[in-house]
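All protein chains but one are shown at their positions in the complex.
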Amino acid sequence: MELTWESLAFLIFSVLSLGGGLAVVTLRNLFHSALMLMLSLFGTAGLFVLLVAPFLAAVQVLVYIGAIAILILFAIMLTRTIMGVQTTYNSQWIGSAIAALLVFGLLLLTFTPLGDDVFDEQLSANLEEDPVDDVDYVTVEEIGIAFSTRAGFVLPFEIVSLLLTAALIGAIVVAREDEA
Amino acid sequence: MELNQWAFVGALLSIAWLLPVAPIVLNILLAPRRKGEIKSDVYECGVETVGDTWGQIKLQYYLYAIMFLVFDVEMVFLFPWAVAYNALGMGAFLAGAVFILLLIEGLIYAWRKGALEWQ
Partner (left out) sequence: MTEILIDLGFGEDLADVLAKYLGAGLLAGIFLLLPLFTIWIERKGAARFQMRVGPNRVGPYGLIQNFADVIKLLGKELIFPRNVDRLTFMLAPILMVTSVVGIVAVLPLAPTVIGTDLSIGVLYFISVSSLATIAVVMAGWGSNNKYALLGAFRTVAQLISYEIPLIFSLLIPVLLVGTMSMQGIVEFQGTYWLILYAPTAAVIFLLSNIAEIGRAPFDLIEAESELVAGFMIEYSGMAFAMFYLAEFLHAFLVAVIFAVLFLGGWQGPFAEDLPILGIVYLAAKTFFIYLVMMWVRMTLPRFRIDHLMDFNWKFLVPLSVAHLLVTGFVWRLFPDTDLSGGLFSRLVDEFPRMAVMGLSSVALGIVALSLLRQYAANQRQRILSLTTVDEEYALAITPQTTAQSSVVVVTSGD
């Protein structure tokens, strides 16, 4: 595979998201972990851009970094005791190592040609072609039309709103229980 | 085409962070550095600091963040709706109106429960 600018960008964003993810679980300071989570999410946003899904990339930054990560930071600050804990080791590393290896093996089987012989059918993507070039990109307008026509997803669209309202009400009920 | 446009954003963001770094590095190189016991004290109005800084925050902030998150996700759904609005009929208005009014219901609930009061 030759090195194009896209593959260079892909490399950078992959390193950001994977390295960030690794740092999230290895860093001892929870605040630093949360910041690394943001870095990881930013890398993912970059990957969305490379997949020509700019709307998703912007949403990733706006919602995940701008709102959810802030919420996580607030949650960390809320739980005072966690900030003071220095040792968070436990003795389950053998079990988690086995689980991680199993998941990794399954991923290897499904996403690479290795698994094609085992399952006797082609599950993996064809790496010879460049799939990004043949895909019809979905524009934001098409998403909007799908949201608000009966042929599309108008019912799920409204249910999303209902769900969010329920989440809001639930959060208020839980948070204010002690004062009521 | 689309990717080519984003290449500019990539170029901008990859050099944008250098612009503030350069003066700060210059500052570190040029400015004097003298350590002092009192100088490196935390400035809390001249009084010596007591206790741990990274203590507990009020639940209030968390509530605001949750409300913001809910509104934020709602608006993410409304952007495609707004973009496609000209291409659609009255049904699209109704779909959007129901969506927004459900959100308003949540806001009214928060208001009535006093979750919007700053304490």
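Things to note:
Letters A and B name the chains as they come in the text, with residue numbers starting at 1 for each one.
Methods note: a residue touches a chain if its C-beta (ideal position, glycine included) is under 8 Å from a C-beta of that chain, and two chains touch if they have at least 3 such contacts.
Being a predicted model, the structure only gives us computed values, none of them experimental.
Hidden chain, full complex: it touches shown chains A, B.
Summarising the interface, chain A meets the missing chain with residues 5, 31-32, 35, 38, 54-55, 58-59, 61-62, 65-67, 69-70, 73, 77, 139-141. Summarising the interface, chain B meets the missing chain with residues 2, 5-9, 11-13, 15-17, 19-21, 23-24, 26-28, 30-34, 39-45, 49, 53-55, 57, 60-61, 64-65, 67-68, 71-72, 75, 78-79, 82-87, 89-90, 93, 96-97, 100, 103-104, 107, 111, 116-118.
Everything below uses one rule, namely that only the chains that are shown with their structure count from here on.
Taking each chain's centre as the average of its CA atoms, chain A and chain B sit 19 Å apart. The touching residues of chain A, when paired with chain B in their complex, are 5-6, 9, 31, 49-50, 52, 54-55, 59, 62-63, 66-68, 70-71, 74-75, 77-80, 83-84, 137, 140-145, 147-150, 154, 157-158, 160-162, 164-165, 167-169, 171-172, 175-176. Of all residues in chain B, those touching chain A in their complex are 2-3, 6-7, 9-10, 52, 54-57, 59, 61-63, 65-70, 72-74, 76-77, 79-85, 87-88, 91-92, 95-96, 98-100, 102-103, 105-107, 109-110, 113-115.
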